[in-house]
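Only one protein chain is missing; all other protein chains are in place.
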Amino acid sequence: MVSEHEHDPFIEEIAGELRRPVRFDSTFESRVMASLDPSVVPLPVERKASTPWILRPRPFYVSPLAGLAVAAGLVAIITMSVMRTVPDTQLAANDPAPIVLPGNSTIIPVAAVPTVYAEPFTFIDSTARSVAVVGSFNGWDSTKNVLTRSADGVWSTTIMLAPGRYEYQLMVDGKLIADPTAQQTAESEFGAANSVLIVTPR
Amino acid sequence: MRYFARALVFGIALLGATASAQSADPRLGKLDAKTRLAVEAIIDSARATNLPTAPLIDKALEGVAKKATSQRIITAVRDFAVQLGEARRVLGATSTEGELIGGAQAIRAGIPVQQLERLRRARPGVQIAVALTVVSDLVAREVPIDTAVSVIAELVRVAATDDQLLGVRADIETDILGGRPPALATATRGDAMERTIAAAVPPNGAGPQGTLPSPSGTNRSGDAGAGLKPPAQAVGTVVKPPVQRKRP
Partner (left out) sequence: MLNSRGLPLQNDSDAAAVARVLAGDTAAYTALVTKYKTQYARFAARMLGNREDAEEALQDAFVRAFRSLAKCDDPARFGSWLFRILANRCRTSGARRGRREKTFVRDEIALLDASEDHPEERAAWREEIQLALAQLDDDQREAFLLKHVEEMGYEEMSELTGVGVSALKMRVKRACERLRVLLQEANGV
C-alpha cells in the first residue's frame, strides 16, 4: 500500500551522504563517566549481612485449643474474603436502590447488566473444514466461537457482545485470516492486521 | 513445631494462594513460564497505576494464538501498557477503558498526542472511544493526520453519534477506494455529515419530536440525526477545499 522508496536513486544518494560516520570528541566517554554520580547506584547491592532479627525463627508455645481457635479464625477470614469476590444477590454500592411497596415488601432490582447485541459472523468457503472466530472477546480461543456450515458452504455464527471495540480474526482450517467482511482493520504487533468490530448501542 | 505455628503457616499459605489467584489470570497459563512471569510483572505494574489490565491480557493471548515468540509477546504487552499510560496522561484519568484503548491505538498509529488532546477538547464530557478508532483508521488509509483529526473533532463537537462517525468512516473508505484523494474524501464527507446534523436540529434547538436536545455526553443512536446517512446528492455539491495546514 505504501511505496517504500527502497531503490530510489535520489533517496539513496541522500542517504549515502548521511551515512558518513560521525565521530565525537575522544573525551566523550570520560565526560559521560564523570557525569555519573558515584553515590547513585543503579540497584542496591544484594545485602549479605546476617539475617535480620525479624526473620530469625523463634520458638513459642501455645496450648492446642488456642491454636485451633486461631486457625479457625484464619480460615473464616480467608473464606469471607473469597466470598466477597464472588457475585451474589446482595446489593453492591452502585446497584439501584430497593423499591419498597405498600405493605413493606421490597423488590430488590437485579444488578444492572450491560446490554448485549447479537453480532453475526459469516464466512463463505465451501471447501473449508473448520471455521472459528478468535479475538479479544473470547481470549483468542479457537474453541469458544465455532462457525457452523450450511449446505451451500456459508459458515456462520452469532456472538452476543456488549458495546465496544473488538479485534479479531477468523481461523480457517487452523490458519488465521482477516475477515473479508470487516469494515475496519487494525495493525497488529504480531504480523497481519486484525479485523475490527465496533458494537454500538441500538 | 508446635500446632499453633503449623496452623499459622497454613493460614498464611492460604492467604497467599488466595491473593495470587485473584491477581493472576489463569488464561496466562498458555504462556511458557518465563513469558508468563514477564507479562504478569507488566500487568501488575499496570494494575498498580490503575490502568486496565484486561486489554494487556488480551494482547498476550493474541500473541499466543498467533504463535508469536516470547520476546515479541513481552514487547507487545509492554508497549501496549506504555501506550495505555500515555493515552491516560493525554486523555485524562477519568477516561473509559475504550477511550484508553482507542488512544493507545492512535498513538501506535503515529498520531501525535497534541492531536489526541484536540479530540478530547472538541466536546468535553463526551466519550470519544469511537472517534479515536475512526481517526486511526483514516490515518491508516493515508488521510493526513491533521485532516483526519480536524474533521472528526468537528463532528464530535457538533455531537455526531458513534453510528454517524462510523458511517462517515465507511463512506470515506468507499470514496478512497473509488480513487478520491484521501484528504478530499475526508473533508467532503465530513462537511456533508455536519450539514446533515445541523439540518436535523430545528432552529429552536429542540429535537425532532419537540423534545429537548440530547445532553452533551451522550452518543446514543437515538440522538437527533442518528442513523441518517448523508443524502446521495451531497457528494459532488459545492464543498470547501481540503484544509491545507502544516502537519504537526
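The first chain written gets the first letter, and so on, giving A and B; residue counts start at 1 in each chain.
Here, a residue touches a chain if its C-beta (ideal position, glycine included) is under 8 Å from a C-beta of that chain, and two chains touch if they have at least 3 such contacts.
Source: prediction; values computed, not measured.
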Visible contact partners (per top-of-document touch definition) of the missing chain: A, B
Residue touching the undisplayed chain, where the options are A:Arg20, A:Arg129 or A:Lys175: A:Arg20
Full-complex contact with the absent chain, from B:Leu28, B:Val82, B:Ala170 or B:Val201: B:Val82
Residues from chain B at the interface with the omitted partner, ascending: 38, 71, 74-75, 78-79, 82-83, 108-110, 112, 139-140, 142, 247-248
Absent chain, residues of chain A that touch it: 1-5, 8, 10-12, 14-15, 17-25, 28-29, 31-33, 35-36, 38, 40-43, 45, 187, 189
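Everything that follows uses one rule, which is that only the chains that are shown with their structure count from here on.
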For chain A paired with chain B, centre-to-centre distance based on mean C-alpha positions, whole Å: 15
Partner chain A, residues of chain B touching it in the complex: 2-8, 10-11, 14-15, 18, 22, 27, 55, 57-59, 61-66, 68, 72, 75-76, 79-80, 98, 101-102, 105, 108-109, 129-130, 133, 136-137, 140, 142, 161-163, 166, 169-170, 173, 220-221
In the complex, chain A residues that touch chain B: 1-2, 59-62, 64, 66-68, 70-71, 74-75, 77-78, 81-82, 85, 134, 136, 139-142, 164-165, 167, 176, 183-191, 194, 196, 198, 200-202
